[in-house]
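Report on the following structure.
In this view, the complex is presented without one of its protein chains, the others remaining in place.
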């Protein structure tokens, strides 16, 4: 991974600022012959789109993606796809007073320190708006994965808002789309709605924990030692705005386990090895085991809030800053489709990488 | 990052298996003119070396590193450094019965699935022995960093063993080297010794949490969006054997904070911005802020234990497996110098990368 | 270099097909703080633009480049630049009968073989139209180079059309822009006009040799052994459509020289080493020496001609094919600004790469 590109064979290069004319990405290395149109990508973008309820920024963007290259007569040609999304609701005046000061907890100051210049309009390049490009790229990855691995299913959801976690006993995947939080626990979802509304009205924001689970990942994906599947997932997830932690399987909780507890014991099933537990989150030694791949990310609270915070201006003046504008009270909500997209891109990348090196042949377990 | 190489400009390619004739790494992109000899690297390897007390594997290896290239008259020439460590204590008979079965929680099964063949002697390529190469490369990085950033200090330590954390109020950096766990809390260290001894005698093992803190990192390191400093640190740390989680700053705990709490407020000091807290762990928007860079990793328990666990053989036969051999009861202990080494390599890589793009010039805050 | 990206730190990713809605490129790794606008890029695109005289394709395109990202208040921000050029004159009907057959000497057949599908409209991705993106990226590189190396000058020109070379004794750089061939020998230019006109009317085309010379390249650029300056130049030049040969300095002629003849002898001048000849083309051991960097490329004749040639259809049917449409009788003409652009991009990339590794410090010759 380097600069604004991620991936080895399925490579995504994103570009664009929050308030420029457009954002987008180049998707390179896509297999040819895959049926693909804007209609395949738009639903994923719509899931991420802001302004859909009071819990996300009220910025209104149609977020319509256009495919400018790489398609002929409805199928991918193996050449780069350019996915472009125009910025239509820019209201740069909202951000006028931001240009000369640094929001605490925001990338304003570090972009200034590194580059000496930054685009302050809507956070410029550091805006979460960039993640729309990832979601578009993830839509391409999903389409290819559907053709290559029909049984693969990627599902993201929120498991904690602020300090309030879901009750795993109430986990019901069918309810994830029924609430604005992608919450699999309807009772938690109802509580979160009240909680977040109060925070929002108090001019505050809050963090969240997101989990993404991929079922149907074949064994053998991952290129140890520095292209390990978990290593690439960690980089991909950590690159999402506001993410401060990445866990695989039991994650930090694995530190508290003994070796006896942590061992995912193995039995032989009719179609191959069957694991009796999944502490490992589907990855051993950087390679997928055939179990569900489970990743969790910790998302910090939105730093742009209406409560005054102490900070400084570029000229060194000390001020108390209130960040006006239309910000998400819980940016973790929109991180769900983004994290799903990153999972899709990383899995496809490794599927291609593995096919390149091994031809996709698998070691036999049981009788030859 | 790809396959067995990590880094953009300061690139490390490791090779070798646990029980082959040697392991090592090629360090490419090292700045020229840096004074360097084996004596600079050996102390770091000695810190990681097994067999130093009853809490690490009893395998005895001198772990002597040789520099085979890239040095002339005691200074680096800018050409690749080859760092080689011979394997002297191989005892491959210890692992004889491992060849045909898969240790639960270990990479045995996934290497077999992916490659159809694996080197079972001591875990082959998936052995933690490979991390000696990282420590050697980290020693090179430290030497270059010392020349370029004399005020930089990297310190790793264990903050939790199994479920038992340190008391941050007792944190005393000067005691880290006084106990076999790199524990900064002497009282916790004493308790851990008893705890781990009991686990070891019970044929069990346990996980740990390691923290690495880098003080003196200049603002401006990190190449957003996919070469973010935290993204590269996440990949580097997750690539270490047995690591299942990576946190930056408050990490997962940031999810429980509100925006008001999480804002690292800024005041103006005599030499530039001063942050009143460091929830961010020194990284905002993927770029270092000048605050200490703080990373924490969760390490799972050693999977090779003497307690029988259910598993299968390559031929599909179901068995109960006891893993003999000389294994660490808490592999997290030896992860400390490894995580420090990865921090050093990533920081140097980003220092060079930033110098390449920006020339190392920094945006001015306060009067020009 | 991989797939549709070239460069190490200054990285260019191009996208787009000849007859899609647009083409463009993402320029990543650009230093911040460089004054840049479309007006800086357009003149280079205008030099390459087709339809300017009877010796280039009559396709009319304004080739207006837009910068969609990476600029704020007129300066680069260090984030990716998106350069987009809309396709306005597409006339895809011209290519209707091309879809089912393979032009001899053209990429039609290999794209079909590799991908199973290809965009036949105007050659799709294999069209020389893609080179407009390179010229745009080269314009960015030139702007950065002008800021970092004010004495650098890059000049491309045609030294041979078909079998007819220039007379080096008549070389007059000031005449390069005075003829449609970028020919530095006015007498040759006049002859070429007649020669090419006759070929064009005879429904034929012809090859050419282009030379690009960069004066003012500092010593020390190039990253041996596999990022050698000449190696990267060779890759960059060979990637240009229709190029079949790359020479550095004396190139193939060096094979006929003896060691005595080929030695570029060195004397000491007031400002450092002075070479008495430049057989090496300014590169020794993959590193620039401070002499002019001289590259020559051999361009094959346009394969799309009105003279019938034997070929086959996709269904295997043998046919005689006449390629209608608006094709360059000597595609080498438009290769001149493209080769200049590639030179600019490679030099800047190595300037940044060298600054990253060495800090740009140079070894001293003479008294310190």
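As written, the chains take the letters A, B and C, and residue 1 is the first residue of each chain.
Operating definition for what follows: a contact is a pair of C-beta atoms (placed from the backbone, for glycine too) under 8 Å apart; a residue touches a chain by one contact, two chains touch by 3 or more.
Since this is a predicted model, take the numbers as computed values, not measurements.
May I ask which residue of C:119, C:247 or C:340 touches the chain that does not appear here?
Answering carefully, the residue with contact to the hidden chain is C:247.
Which subunit C residues touch the hidden chain?
Here the touching residues of subunit C are 1-6, 8, 14, 102, 104-107, 109-117, 125-126, 130, 160, 162-163, 199, 204-209, 219-228, 230-239, 241, 244-268, 273, 276, 279-281, 283-290, 298-305, 307, 309-312, 314-318, 332, 354, 358, 361-367.
Against the chain that's been left off, what residues of subunit B make contact? List them.
These residues touch the chain not displayed: 2-5, 11, 13-17, 20-24, 26, 28-29, 32-33, 66, 68-70, 72-73, 75-82, 111, 114-121, 124-125.
Which parts of subunit A are in contact with the chain that was left out?
Counting over the whole complex, subunit A touches the hidden chain at residues 9, 29-32, 78-79, 224, 352-353, 355-359, 361.
Assume only the chains that are shown with their structure count from here on.
For subunit C, which other chain has the most distant CA centre?
B
With chain centres defined as C-alpha means, what is the inter-centre distance between subunit B and subunit C in Å?
Measuring from centre to centre gives 45 Å for this pair.
Centroid from C-alpha atoms only, then distance subunit A to subunit B, rounded to Å. What do you get?
Centres of subunit A and subunit B (C-alpha means) sit 25 Å apart.
Distance from the CA centroid of subunit A to that of subunit C, rounded to the nearest Å?
38
Any chance you could list the residues of subunit A touching two or more other chains?
Counting only residues that touch two or more other chains, subunit A contributes 2-5, 14, 111, 114-117, 125.
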